[in-house]
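Missing here: one protein chain of the complex. Every other protein chain is in place.
Moving on, here comes chain A:
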Amino acid sequence: MSQSKVQIKNLYKIFGKTPKKVLAQVKAGMGKPELLEQTGHVLGIQNVSLDIPEKRIQVVMGLSGSGKSTLIRHINRLIEPTDGQILIDGEDVLSMSDKQLREVRRKKTSMVFQKFGLLPHRKVAENVGYGLEVQGVSSDEIAKRAQHWIDRVGLTGYENHYPGQLSGGMQQRVGLARALATDAEILLMDEAFSALDPLIRYDMQSILLELQDELHKTIIFITHDLDEALRLGDKIAILRDGALIQEGTAPQIVLTPADDYIADFTKDINRGKVIRLKALAAAGSPYDGAMIDGSTVLADALLPLSQAPDQRLGVTDANGAYLGAVTLTQAIAALQG
């Protein structure tokens, strides 16, 4: 995968009166419940290291309270860590002055919030242009660029409405347009679609994927919903009690869950629509029969497999290079998990 845009290194965040003092105990292995009981401190993040690839969607998943929001807020330093390092393009965010940090927040990162975080006293167009206004861009330019993004998220005609006059889904489109308007390379999305009902949510995911096809942003997307994670994520990281317990591509998570917690997460998922043949293709014996594209999901591969002469097909990558062979039995086994 491409190079890292954001690197998180050995990050710790402890909430409480004297986090530095209890840090040693946490590093020595004290868990979240014991820490709370013995010291009254809440463990937000413990020893998380994560390399976030450029121009991809990195999903961070976990149950409520697992530290997702805390983690994402460290990237633009809305939260100060107790210990650890954050690098954006190799630059240490934590050693920046207030001014440098503001510059990063203006130009490099932008954010979409679960509760939208729109400015209620400003109209849609003014909200979308907010990031540009903060940067001191001229008002003509703001109007032009705001209009462009309003059109892109499908809110044409609503420029002069206040956020309070829009539905949740529309408000989040404003939030998305506001985040895109600054042309920042990194998009931080904290449960951006969680407050929306399922249909609207699916719509918003589609809008995001469509935009991403063309914009190639580095997106860090927080969710507690596995379907959303699998649909959007090029890479998925799973948090529990502030610790990173597994990281990988969607099929890796589904096929080889690191522990019961993750297996529990993935057990209800439609594996046929997540696992792709290339994950199963075992390199080895050459195969001279028919070939199939490795990005085919299992559900679509069963029929061709069963129709193949020995119920076996060769798998190729996107460039047509041979990866290995897959049998129907293998595919069915993978489906059942």
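Please note the rule applied: a residue touches a chain if its C-beta (ideal position, glycine included) is under 8 Å from a C-beta of that chain, and two chains touch if they have at least 3 such contacts; residues count from 1.
Basically, contacts and distances are computed from a predicted model.
J.: The hidden chain: which UniProt name fits, "Glycine betaine/proline transport system permease protein", "Xanthine dehydrogenase family protein subunit M", "FAD-dependent oxidoreductase" or "Pyrroloquinoline quinone biosynthesis protein PqqE"?
T.: Hidden chain, UniProt protein name: "Glycine betaine/proline transport system permease protein".
J.: Which is it among A:K27, A:K115 or A:H216 that touches the chain not included here?
T.: Answering carefully, the residue with contact to the hidden chain is A:K115.
J.: Of the residues listed, A:F15, A:Y162, A:Y287 or A:Y322, which one is in contact with the missing chain?
T.: For the chain that is not drawn, the touching residue is A:Y162.
J.: Looking at the whole complex, which of A:V26, A:V104, A:I222 or A:V315 touches the chain that is not displayed?
T.: If we include the chain that is not displayed, A:V104 is the one touching it.
J.: Which parts of chain A face the unshown chain closely enough to count as touching?
T.: 76, 78, 101-107, 109-111, 113, 115-121, 130-131, 133-135, 160, 162, 164-165, 178, 182, 188
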